[in-house]
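Apart from one protein chain that is not included, each protein chain of the complex appears where it belongs.
As written, the chain order gives the labels A, B and C, with residue 1 at the start of each chain.
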Amino acid sequence: MSITSSELLASVASRELAGASTVFAGIGLPTLAVSLAQRTVAPDVEIVYESGVCGAHPDQLPETIADAVLITGSEAVLPMTALFGYVLQGGRIDVGFLGAAQIDRFGNLNSSVIGDWHSPAVRLPGSGGAMEVMANSGEVFVVMRRHDPRSFTAELDFCTSPGPDRALADGIRPRGKGVTRVITDLGILARDGAGEELRLVATHPGVTAEQVREATGWDLQVADDLSTITPPTEAELDTLRHEVDPARVYLR
Amino acid sequence: MSITSSELLASVASRELAGASTVFAGIGLPTLAVSLAQRTVAPDVEIVYESGVCGAHPDQLPETIADAVLITGSEAVLPMTALFGYVLQGGRIDVGFLGAAQIDRFGNLNSSVIGDWHSPAVRLPGSGGAMEVMANSGEVFVVMRRHDPRSFTAELDFCTSPGPDRALADGIRPRGKGVTRVITDLGILARDGAGEELRLVATHPGVTAEQVREATGWDLQVADDLSTITPPTEAELDTLRHEVDPARVYLR
Amino acid sequence: MSQVGKSDKTTSMRDAIAEFVTDGATVSLEGFTHLIPTAAGHEIIRQGRRDLTIARMTADVVTDQLIAGDCVSRLISSFVGNSTAGSLGELRRRVEAGALAFEEYSHYGMICRYLAGAQRLPFYPLRSYAGSDVPGINPGIRKVTSPYPAPDGGEEQIYVVPPLNPDVTIVQAQRADRSGNTQVWGLTGIQAEAVYAARKAIVVVEEVVADEVVRSDPNRTVIPAHAVDAVVECPRGAHPAFVQGYYDRDGEFYREWSRISGDPDRLRTWLDEWVLGTADHSEYVAKLGEQRWSDLAVGEAWSEPVNYGRRL
Partner (left out) sequence: MSQVGKSDKTTSMRDAIAEFVTDGATVSLEGFTHLIPTAAGHEIIRQGRRDLTIARMTADVVTDQLIAGDCVSRLISSFVGNSTAGSLGELRRRVEAGALAFEEYSHYGMICRYLAGAQRLPFYPLRSYAGSDVPGINPGIRKVTSPYPAPDGGEEQIYVVPPLNPDVTIVQAQRADRSGNTQVWGLTGIQAEAVYAARKAIVVVEEVVADEVVRSDPNRTVIPAHAVDAVVECPRGAHPAFVQGYYDRDGEFYREWSRISGDPDRLRTWLDEWVLGTADHSEYVAKLGEQRWSDLAVGEAWSEPVNYGRRL
């Protein structure tokens, strides 16, 4: 059986969670990654959902972050004021997962509009809690299936969720590092925090740095020690396929 | 059976609750007054307790505002943040009941210290929620068993819970009228709100205005239409003695 | 010492909407995926309300329907999307055409607006928006300087949002007693704050229950009677959203909505048939058919009771 894009991205993302104890994650790839990490590099890691569910034990795969199967049998369902105020803004989240329509070289994200905000070509859903995840998590991982210059852009059409560099320029000290890892179907971009650009640190087997640079809308820096990502191991694939998502709901 | 001071004060206070729908009350006299009002002038009035209990249906008389018998069988127990933030500061309380060690002519209250705050002759309990009740209730009733110049003072040793006049002087517009009724063993002092002094509006039978003025530490104004308080009626006494507090826990 | 009087606030959906939702009003409809007051939204469309400002964190299907019903001139929201199932066709068309005023916030920005509203505060501070383009397009989001020094000894600034005080808030819940003590389990969302922030509040419930049911578990009461003006019993009123312990989310409907709302004619036909063409929610429920409701039925997972104790 060949390795799907989801298996690849989930495996790679799970390895980055070693040491994390609380992760703020949405449904789909982030949940797959955390579930795999619980069985490999981070046995104690806990997923907190934006809906307020902590310690979920679903007996079926959830379809949304608020799915009834996440609530029944969970350890705690927090009021929204507690989830956003005490857990997220309180600084209790080590790693937040986010997606976006556009990302720039400092990891700032746009999920509001394509075009001008006042008369947009495309109205996107907006922040939801993304702005809060960015401002308050220790660090943020972004998983993007498609790596192309329209999404990896030199200039955002609109900055919904700013990283620490933009916050500092606005006179406010952020809690976390902002985006530290961007995991795509081509490789991994990384930065350590404020003041740094995202750099290409690893590519999937068979992908060249030049391919990634061409797929990126800015002049992407490449790490001196650029490495090749180890493909999902048999053990990782086995766990994903037989324990985490046996019905292949998200492992498409 | 002669009428006790508690019966007198509870009956008089209950009549003032006509039209009120939510009352913030402590245990003892205020609770007796509200319970009597529920059976006479204000059938729909609800007591909210500082502990967060709404719609209590105790099967025995409570000893404190947080008594277990108030919780069991009640309609709602609110988190403290909701009780103080949404109910009290949110402006949902029509009448608050307060006591104090000292009150001045504008209804400002001291429950912190006798003497200088930094080296007090007597350290009293402090505000508790009194400051919030004063700042946020539509109006405040004070029931004081003892009417003497030490308690009814020209100048407070310390102002714990300020009325609207002091708030306005501090540049902040208060929600309510502050103290509008002071019910004592001598009579009733009243004022309509900011800018007015408490005036003697009624005395108990046999009490003269001069007696009340002598028991008051400032030059107490007397209303032109000073009236005599109707003593507790047979119906009021009957309700208090047989329905509200048959065990005479507070009707001492 | 118990309370004697207890007012009965139960009424019909028709009367509740007619009395409390007026043209031009600001109406908050909350419920985060769970307990969405869909039936109330449909009744607003049936009664032809106009020029409403709708406040809703996750503006989803019912919001799109209200917009398509020409009820809405302004939207205050932090997420305008059809959950994981696609787009809101009418909302997107109108925003992209500049035909719907939109106040954009983040989720916590909306939460803090309700908190300020419920707490009667002039503003509420939060650690979001620093460096975002959102304050640039939303002048309601401002800055305050803290009167305390920052950790580094310098001056500290923080963004604040203004209070949101809806004319009426409408929420859906599992159950309430006749006077409005409302009990919710599963996701409780921002409903209590949205109710306390509002001038008037309508609670729509799956069941109006006996006083004794509510009073056996007072900690389950998320909204107390004193904050509620009308109680409407409307079973299955959240569809296509779910009600924990009552019925499941209709995922097929959400996916279908992206297709319906993507085509203005199809959307018009849908509204005519399912909302304007039904007299009330019970007709809508019946029209969905027994098979559909049987597919959404849920099994049992009962909480273990706790002892509140009784003085001996």
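Criterion: a residue touches a chain if its C-beta (ideal position, glycine included) is under 8 Å from a C-beta of that chain, and two chains touch if they have at least 3 such contacts.
The model shown is predicted, which means the values in this text are computed figures rather than measured ones.
Visitor: Specify the shown partners of the omitted chain in the complete complex.
Guide: Counting the whole assembly, the omitted chain is in touch with A, B, C.
Visitor: Pick from B:68, B:209 or B:223: which residue touches the chain that isn't shown?
Guide: Of all options in B:68, B:209 or B:223, contact with the hidden chain holds for B:68.
Visitor: Pick from B:100, B:135 or B:188: which residue touches the chain that isn't shown?
Guide: Residue touching the absent chain, from the options given: B:135.
Visitor: Tell me which of C:199, C:287 or C:310 is the one touching the absent chain.
Guide: Hidden-chain contact among the options goes to C:310.
Visitor: Using the touch definition from the top, which of A:82, A:122 or A:168 touches the missing chain?
Guide: A:82
Visitor: Just to verify: which one of B:163, B:187 or B:232 makes contact with the chain not shown?
Guide: Per the contact definition at the top, the residue touching the missing chain is B:163.
Visitor: List the residues of subunit C that touch the chain left out of this view.
Guide: 120-127, 142-148, 150, 156, 158, 160, 162, 174, 183, 185-186, 188, 213, 216-217, 219-220, 244-246, 248, 297-312
Visitor: Pick out the residues on subunit B that sit against the missing chain.
Guide: Within subunit B, the residues touching the omitted chain are 27-28, 50-53, 63-68, 71-73, 77, 79-81, 84-85, 88-89, 108, 112, 117-132, 135-136, 158-163, 165-175.
Visitor: Kindly note down the residues of subunit A that lie in touch with the hidden chain.
Guide: Given the touch definition above, subunit A has residues 21-22, 31, 35, 38-39, 43-48, 53-62, 68-69, 71-78, 82, 85-87, 89-92, 136, 175, 244-245 touching the missing chain.
In the analysis below, only the chains that are shown with their structure count from here on.
Visitor: Quick one: label the inter-chain contact graph as line, ring, star, complete or other.
Guide: line
Visitor: Find the geometric centre of each of subunit A and subunit B from their Cα atoms only, then give the gap between the two centres in Å, rounded to an integer.
Guide: 57
Visitor: As a quick test, compute the distance in whole Å between the mean CA positions of subunit A and subunit C.
Guide: 29
Visitor: Hunt down the residues of subunit C that sit against at least two other chains at once, touch-wise.
Guide: Those would be 115, 192-193.
Visitor: On subunit A, where are the residues touching two or more other chains?
Guide: There are none in subunit A.
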